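Only one protein chain is missing from this complex, and each of the others stays in its spot.
Chain IDs A and B follow the sequence of writing; residue 1 opens each chain.
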Amino acid sequence: MSRKEVVPLLIGVVLVVVAALVPYVANGYWLSIALTAMMYIALSTSWALFSGPTHYISLASGAFFGVGGYLVATGMSDYNQSFWLMMAISALVATVLAGLIGLATLRLSGVYFVIFTLGLAEMIRNLVSWVQNNFLGSRGLYVLTDFTEAHIYWMLLAVATAVFIFGWLIDRSRLGFALKIIGNDETVARHVGINTAWTKVILFMSTGFFAALVGAIIAPRYSYIEPNLVFSPELSFLVVIMALLGGTHRLWGPLVGVIPFTLIWEAISIWIPNFTTLFLGLAFLTIVYFIPNGFVGLFEKLRAKSRSWQ
Amino acid sequence: MDILISGLLLGGTYVLIAMGLNLQYGVARIMNLANGEMIVLGALASFWVFTSSMVSPLLTLFLVAPIAFVGNWLIYRLLLVPLVRRAKNQGQLEVDSILATFGMSFVLVGIVVSLHGEYFTYSFLASPLSILGTTVALNRLVAFAFAVVIGLVLYLWLNHSRAGMAVRAVAVNPDSAKLVGINVLKVSALAFAVGGAVSAVAGVLISTFITLDASVGVIFTMKALIIVIMGGVGDIRGAIVAALILGLVETAVATLIDPGLTLVSAYLIFLLVLLFKPQGLFGRAQT
Partner (left out) sequence: MSAGRTLLEIQNISKSFGGLIAVNSLSFNVKEQEVVGVIGPNGSGKTTVMNLISGVFPLTSGTIRLAGRELSNRPAHKIARAGVGRTFQLVRVLPRLSVIDNVIAGAVFGHRRRWGYDAESMATHLLDRVGLADKQSQPVSALTYIDQKRVELARALAGEPQVLLLDEWLAGLNPSELQTGIELIESLSNEGRTIILVEHVMDAIRTLCDRCIVVNSGKLIAEGTPEQVLSDPTVISAYLGED
């Protein structure tokens, strides 16, 4: 391993250790914010692994997250299964679902994909509510575990770390290289022998997998679950904004976006809750018009400028 | 029979919604995800004017259309032209315009919420009427009639006027249109503005029989998108057929199974289109 690889790895290890210590210094309110941030770090980073290189904007995070949360809830409440089993099942279901969606839409232009994922969370929510009302009969689902906030936080940290390791491995693999080529020119990609459809589908499946895991882990936080709560279209948009705000062309980019955005979002939700939607819109516009490559892109541009000055 | 008539009436209004988006996407090449918010704004205007001064929504139309035209023209010129200019290729413009119009969509929802956070409820021409043994509300029928008239006017304008011909030329191929001396940016702005105005008018009509609120825009956008793709991008005839199909299927599902499943049925149609006819009902295979 070269020096160039060892340094980021060490920084990564230190960051994970520091992050793991957060529950010992922060509790209550600050721990819950850290937990939310950790959740978005896992979701946005995993989102960017697929959408960064391919430029396919996925709005499916909310749907997969919902699959995770809902399956854990219904499995534990209606069928008396363990949390761990349901977590594994939900991740599997979401991965398969992502694969099917990918096969149907990723052969076509990016627009079809965005549109399909746009209403996905809402559509699945409708379907799940209908099935629940007509066939299962129960309304409320309880997720009762003895997990504390700190436990949930550590589990999310584990998922986030796994996402980073996965991203690092992808970056060094044929798959990652194929993805980069697709992002540059899909026609060339096909003509050098890349199965472009499968490459995209596999990466999209990974976002489904991780989003469902996060949804499953978050479920015990709420204890009482209904479809309206877990299938949230808003979550999909937040994931996209945070990833783009940080920058999707570096593995650590979304991390840089998540932390400030979570804090601002939290502040707005408390003080001026009526402005959250407006703020979401302004954030999108700011990204498109002023920081198209995110904070990381901005930072790299400034550094290049200061270098050329010297 | 009930399903057939209500379905067609619903489809008639979907035709209008989809026509607006079709002009914007087919000609200006902007996938406008804030289109649903134009509908909501039209509905809000109609609700306001009606509840404050009892003016008929059918008159409000003539106020809403020019305002929406100017508003959309400004949006195109000020916000979208910079994106068109900086885009190196169609793919980048697609991503940028999707993100930008998402932003506009949220901003508009945010504004509407702060203006009027509740449902836009009012009663206009709600008297029942019987056609072929089916009872329908008068307002639905009137809205349908207006949709037909507006659709016809739009069709005539596109096919029998100089400006309409320029619009169609840009829709077919912007690069060739440029070569024959058409100002593509100007025509795109025109198409975008007309599209927005049609959507806002659709909003006025819909508000007479459906209760809207600030957040439903995205559902309309979704449905309009499905119709446009099913009908074939830029294909007005396809959009009309697709809108009627969607109206019928949704009504059938809502009456026969469960009203909560209309979006699910729309998705099912969408999925079938993507799998079997991604170029649209009447579209040819892409080259």
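In this text, a residue touches a chain if its C-beta (ideal position, glycine included) is under 8 Å from a C-beta of that chain, and two chains touch if they have at least 3 such contacts.
As the structure is a prediction and not an experimental result, all values here were calculated from the model.
S.K.: Looking at the full complex, which residue from A:Val13, A:Leu85, A:Leu144 or A:Val188 touches the chain that isn't shown here?
M.R.: A:Val188
S.K.: In the full complex, which of A:Ala178, A:Ala211 or A:Val288 touches the chain missing from this view?
M.R.: Only one of A:Ala178, A:Ala211 or A:Val288 touches the chain omitted from view, namely A:Ala178.
S.K.: Determine and list the chain A residues touching the chain excluded from the picture.
M.R.: Here the touching residues of chain A are 174, 177-178, 180-181, 183-185, 187-196.
Here is the rule we go by: only the chains that are shown with their structure count from here on.
S.K.: Cα centroid separation between chain A and chain B, in whole Å?
M.R.: A distance of 32 Å separates the two centres.
S.K.: Provide the residue numbers of chain B that touch chain A in the complex, in ascending order.
M.R.: Chain B reaches chain A through residues 31, 33, 82-83, 91-92, 94-96, 98-100, 102-111, 113-114, 117, 218-219, 221-222, 225-226, 229, 258, 260-261, 263-264, 266-267, 270-271, 274-275, 278.
S.K.: Touching chain B in the complex: which residues of chain A?
M.R.: Interface residues on the chain A side: 55, 57, 104-105, 108-112, 114-116, 118-119, 122-123, 126-127, 129-130, 134, 233, 237, 244, 274-285, 287-289, 292.
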